[in-house]
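Structure, as structure tokens:
In this view, the complex is presented without one of its protein chains, the others remaining in place.
As written, the chain order gives the labels A, B and C, with residue 1 at the start of each chain.
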Amino acid sequence: MTDATPPHEPVGARFREFQDGVDQPDGKRRGRGDGGEQLTVPPADFASYYGRPILKAPVWKYDIAGYLFAGGLAAGSALIGAGAQLTGRPGLRKVGRWTALGGVAASTYLLVHDLGRPARFHHMLRVAKVTSPMSVGTWILAAFGPLAGVAAVAELAPLLPQHGVLGLARRIAPPVGNIAGLAAAATAPALATYTGVLLADTAVPSWHDAYPSLPFVFAGSALAAASGVGLIAAPATETAPLRRLALAGAAVEFVGGHQLERQGLTSEPYTHGRSGRLVKAGRALLAVGTAAALVSRRSRVLSTISGVALVASSVATRFGVFEAGRVSALDPKYTVVPQRERLAENRSTAPL
Amino acid sequence: MIVIQGSNMAEAHPVGFQWVMEAKRRGAKVFHVDPRFTRTSAVADAYLPIRAGTDIALLGGVIRYILDNELDFREYVVAYTNAATIVTGEYRDTEDLHGLFSGFTEENASYDQSSWQYEGAEQNIPPRDTETQRETAAGLEHESHGAPVGGDTQRDETLQHPRCVYQILKRHFSRYTPQMVERVCGIPQDKFLELAQAWTANSGRERTSMLVYSVGWTQHSVGVQYIRAGAIIQLLLGNMGRPGGGVMALRGHASIQGSTDVPTLFNLLPGYLPMPHHADHPTFDEWVDSIRHPGQKGFWGNARAYGVNLLKAYWGDAATADNDYCYGYMPRMTGDHGTYQQVLNMIDGKIKGYFLLGQNPAVGSAHGRAQRLGMANLDWLVVRDLFMIESATFWKRAPEIETGEIVPEECRTEVFFLPAASHVEKEGSFTQTQRLLQWREKAVEPPGDARSELWFFYHLGRIIRERLARSTRARDRALLDLAWNYPTHGPHAEPSAESVLYEINGYDVASGRPLSSYTEMKDDGTTAGGCWIYTGVYADGVNQAARRKPGSEQSLVALEWGWAWPSNRRILYNRASADPDGRPWSERKKYVWWDAEKAEWTGYDVPDFEKNKAPSYRPPPNSSGVAGIAGDDPFILQGDGKGWLYAPSGVLDGPLPTHYEPVESPVRNPLYRQQANPARKVYTHPVNTLNPSPPQEHSDVFPYVFTVSRLTEHHTAGAMSRNVSPLAELQPEMFVEVSPELAALRGLSHLGWAHLVTSRAAVQAKVLVTDRVTPLRVDGRIIHQVWLPYHFGYEGLVTGDSANDLFGITLDPNVLIQESKVGTCDVRPGRRPRGQDLLDLVVDYRRRSGDLVHRYPPMVTTDVADSSSDQEA
Amino acid sequence: MPHANALYGPLDPAPDAGYENPPPRMGFFTDTSVCIGCKACEVACKEWNGVPESGLDLLGMSYDNTGALTANSWRHVAFVEQPRSVGWATPAFQEQPDGPSVSPLTAAVGARTGTDTGTDPGLTPGSPGAAARMSGGPEFLGMPGGQPPGRGSGAEGRTDFRWLMMSDVCKHCTHAACLDVCPTGSLFRTEFGTVVVQEDICNGCGYCISACPYGVIDQRKDDGRAWKCTLCYDRLGAGMTPACAQACPTESIQYGELDELRERAAARVAKLHEHGVPEARLYGHDPNDGVGGDGAFFLLLDEPEVYGLPPDPIVTTRDLPAMWKRAGLAALTMAVATAVAFLGGRP
Partner (left out) sequence: MGVRRWVERWPLYRQLTGTDPLGRGAAAKSARSLTLTARTDTADSVARSVCPYCAVGCGQRVYVADGQVTQIEGDPDSPISRGRLCPKGAASKSLVTSPLRQTTVRYRRPYGTEWEDLDLDTAMNMIADRVLAARDETWEDRDDEGRPLNRTLGISSLGGATLDNEENYLIKKLFTAMGALQIENQARI
């Protein structure tokens, strides 16, 4: 037997990674001892406990990113539905209402699915806590969901027989649907924007620091996505407001997104890495979608392209923001450095 | 001040350590001396890194510092120790003989102790044959009392006589200078002086210092002398028998103290009575006389009563004065029958059956491979444990299966695994580290087939006696006459533990009244008692060990919590807490004192002195027994009532501690030509190879020092922690701690693998590179030490190689405890080879270091030039 | 009406949570200067609360094989090896033939142990660079010497050394973000002022986990619910001491009325300062800090982040009113934008 490198058999999966890194470079270098070489590790400008995150990363799965998208889509669509209803665009109204229902159903499913104990979903209704955006959101969803449902179901009225009990329903449905549609639209902006608070009201550095802008990003993204669906599905003759809405949504999101990148160190995840790429992709798609919407006019193809881009933009933005939060929680840098800076600032401004 | 050395108290005894922290809070300074920086060092006021196995050199340095600067507590030393006693002119010191004392015989590597005696006492007692004493671990008999001294001694209380103990001590330790301490131990002189100054500054009338050790001291081939060295310091500084002083032996198991008091040891009977030796004790009278030494002073004068009571307790009505109380039934020792000798005999096929009772030698004993090979060569093995331990599954899971040394289909050992009851499933008493007996109540029934040892042995005895009921053979009389009638209760016929405690305590045979003190024991057969030092634990028919008056409702001494032997005393020799006139040395350190008005000793503790013996009492000439102890002789179980700085007999490897290198050491002894303990117990057996050490050649094949010990999170051989999930997860894998410097030298990386090789085995472990381990500069060389926990084995929730596999077997001569705190090894990166390759690796090391099987380290090396004139490469 | 400081600032939390005449607020003071790292707290907690095993992994983070507070470890003893002096002791390795310290390097290696699963409960890998920094202390700026360890000796070697140990636990904040954001009321404030997850209520939404500024509360994946220290709510109700504090051999973990603990802690810091340990400082004791003071606070010997604690945590709900305002504004913007889009095109 000589000093040949023995076989490595990782004891547990958790060792595999460092086995690769640990047993080779340092050991060999030290073993030879031929001097001069730096035994260094990447420098850091802050202290931590074994470089480990101070915070727990969100345990939310991508369900929640999906929820953010679906909820926003539902809210925007409900608004569009109501707008179409009030301005006499039945095709667009139908699309809006159906998308709202679809969105809220999906978001409810995703929300429940993400729970560790889905069977206990109803525990959300034990309390109503203004300190808990999720509680507030639950109650908003509890209000919005049925309303959106009624509004959407009302669209089925023409399928009902003319006579009998169902005939009565056929006659009552449209006005009930209209009331429900307007009521849903009234709660829709809250549904779209509370999610900004949902993320911001955490210790996750990149989310919390973004609290002034996240509701706007999400509001804009919701409008853009809903407009996108409308552009795809609604009769071309009724989509004019959607082009304006897409533009408005894009504007709101751009402004909000711009702020996201101006909040210091915790902006980094929005501009770098996978999360940064997602956010950037979202913005690029938003620009493309908006531009396409503006020039599409009568072109069905362009409208569809625009719609798809806008929806994709919203998805990318939500996933990007979601991922940025995870990244910022997992690196202690984003926790320690801003807090240190804040302490230094307080110290320098504190009276002696 | 508290000096912790040879102990990692915060890790191994965390709850006891609360008192150290309490003292620290009140201003005490804590010093920790240890080969590596531990959790104890982390909270200590000073940490001294030391080379494993050199503690006597450091302690000797402190002794020299005290004597040179006359910092001893002179009044205490003159009155209470044997400093003034004059030693015979025959005595020659290590100073004269290159590290040997006078009286050494090379043939049997042992000392004739006659030249160590006090002046005038040379012929008074024929010193027992030292070789026999070594074989029978006779040093253990002194756990409760000192060795005998004959007649009256001559004293020079000015301490000027060249042959008085004080002057002998001074000369003996003269070469233990700070420079020498640095050279031997690797402790910088400043650090040494910090310790020595603090120790001496915190001792005297107003202050006391405490010394704490554990198996870091005992598990050496010179282990007993480590403790002697500590005791000398504590005596010189007046720290014995006083509150906040003493030498604290922190023992490692719930009732390991009890296991020596009521021993399951081959050489002892309960109460430290010796097991009869075929040549020394053929008759009852010879046995008794060998204990009490007619004409001797002190409490051993009553040894006949203790012996008779034990035999009465064993054989009851059958034991009468006419048959010497059945002394003839007793088995006789002929030599060393200790656990390591047994294991070698097992390998040689001499032993048929083996009981393991809550013990796991496959992991917990030195030289694990020898242990497993021994077990694989038995007829039968009974394992009683809570868990399926390594010692029960060696026949299918031992490392030797992989190397082909044990083949299940060819291993004949029949194994019985019997599940044992846990500590909450049976009642009984534990004796903890301060001799305190505490009774445990039974909480629940044991599950399934699990039973207590009490049940097992009672019923095994019952069955065996039933089998032999019609026997007429003489050899079976001892079993048939045995007093074996214990009341039983419950569904499993569990014997009553209290009835056993009652027998241990002793009782009046006629009335059955429990004895309240060993002074009530009679030598005429009218009383019986199983362990004289425990008499009183059942005083007044009350289980005193079960007393649980809350500590908050008592003084700090807490005399009404449990029961301590002897006679519920909490600090031994506490007469020394008062000055010769019986007054406390100081108000701060008041503990036990003479109340002149009532003419009795009184205080916070039970006085360790005859209650009404005045300080002014002087024994009449030629008095013996208790009457021979003067009113100012606090050490009443010593033959002369004095604390022994110098031990004229009883310690087999010298009257004074001397630094010898561990048997396996990379260093030539810098102090003397004599390298290692010349009187150590050696086993020459093919399985027991030893790594070469200077002045032997090839010691550089094993250049590094390794030491092993406990982690807080695990318990000894691991059965009680590696099978318990909340503990297993806290230290989940075998590891080795190495210094950054050794890691660089040997190409080890943090969390990578390394293996350690000795001439016995190779053991692999994950590497923890840490600043807590430092290289040392020893005698001009850099010495690297590594540390391993010894808890791991191949069974349980977490497993790993066993550190004890690395050790060979060499024992301390006094008590036959193995040197398992220090050895030499090589350290290599990566995992160890497996199967035949593993054997080849070890064989290769043996080859490179000489033909070790036939070449043991020489016992005497005084003919080889010492290191100063023979600088090693 | 809710208290003016209901979301931020000094507050006695139990009355604010609707308890009339509550018992005094109870808490922990963990004095790390006397911690011996025995981990009795970790085990005693698991035994009492039936907390499952948290994995059998050697992490190489000194003696810390637990890694972090998780759903399966409600007490976590941190171990930090540093080549720095500890005020009460003389330099440990003075005059030893040592090279430079290896602590930063081993910490960097230890940082890489773990998995990416985050809370399984598992242990998230750390960043080696940041880990290396921990053992240097705040004023330690460069990496250890530019040569392999062992090369140098004497004066340039390490001499000082200290081994910090600290038993971490849920802080039971005065303003507990986990509790604030819990949508089910599973997390609630007890009459003792502590913060407890009610296991019969929690539906595992996970919001509390992102909200905790200390990274304490955690989801147990195979169970779905969130778990953390309850400060032994059941034992408190029976007038008993929490399991960890009861077990702690050296009184490093002290349990009692928070007001009294704060006084005790201040005295202890003063004493340590007096005895040459100027780096001793309290953490989480101040009712004016970002979480209104912790119910479990600490005496530390280094910066909080060295122990894995945030240096200046602020409860996220402090900004909640502002967040709602921004959300309202955004909602309004959305509504207006929609209105304009639909109406603006029809002059």
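Please note the rule applied: a residue touches a chain if its C-beta (ideal position, glycine included) is under 8 Å from a C-beta of that chain, and two chains touch if they have at least 3 such contacts.
On a predicted model such as this, the values are computed, not experimentally measured, just so you know.
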Missing chain: touched chains present in the view: A, B, C
Candidates A:L86, A:A105, A:A128 or A:A236 - the one touching the absent chain: A:A128
Out of C:A108, C:C229 or C:A243, which touches the unshown chain? C:A243
Among B:G295, B:P419 or B:P858, the residue in touch with the chain that has been omitted: B:P419
Touch as defined at the start, partner being the missing chain; which of B:I4, B:A83, B:V149 or B:L386 qualifies? B:L386
Tell me, which residues in subunit C touch the chain that this view leaves out? 1-2, 6, 13-14, 16-20, 38-40, 42-44, 46-48, 179-180, 185-186, 188-191, 196, 198-201, 233-235, 237-238, 240, 243, 246-249
Would you write out the residues of subunit A that touch the absent chain, in ascending order? 125-131
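One rule holds in what follows: only the chains that are shown with their structure count from here on.
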Please state whether A-C or B-C has more C-beta contact pairs across its interface. A-C
Between subunit B and subunit A, distance of the C-alpha-averaged centres to the nearest whole Å: 69
Where subunit A and subunit C are represented by their mean Cα positions, the distance between them in whole Å: 29
Could you tell me which residues belong to subunit A and also touch two or more other chains? 11, 15, 18, 22, 26, 30, 33
Where in subunit B do residues touch two or more of the other chains? 733, 743-745, 749-751
So in the complex, which bits of subunit B are touching subunit C? 10-11, 14-15, 17-18, 21, 25, 37, 39-47, 49, 186, 188, 190-191, 194, 712-713, 725-733, 735, 739-745, 749-751, 766, 768-772, 774-777, 782, 797-798
Subunit A contact footprint on subunit C (complex, rising order): 7, 55-58, 60-61, 67-68, 78, 80, 104-105, 107-115, 118-119, 123-134, 136-138, 143-144, 146-151, 177, 180-186, 201-207, 209-219, 221, 223-226, 303, 305-313, 316-317, 319-320, 322-324, 326-335, 337-346
Along subunit A, where are the residues that touch subunit C in the complex? 11-15, 17-18, 21-22, 26, 29-30, 33, 35-60, 75-76, 79-80, 82-84, 86-87, 114-118, 120-121, 123-124, 126-127, 129-135, 137-138, 185, 188-190, 192-194, 196-197, 200-204, 207-208, 211-216, 218-219, 222-223, 240-242, 244-245, 248-249, 252, 256, 325, 329-333, 335-336, 339-340, 342-343
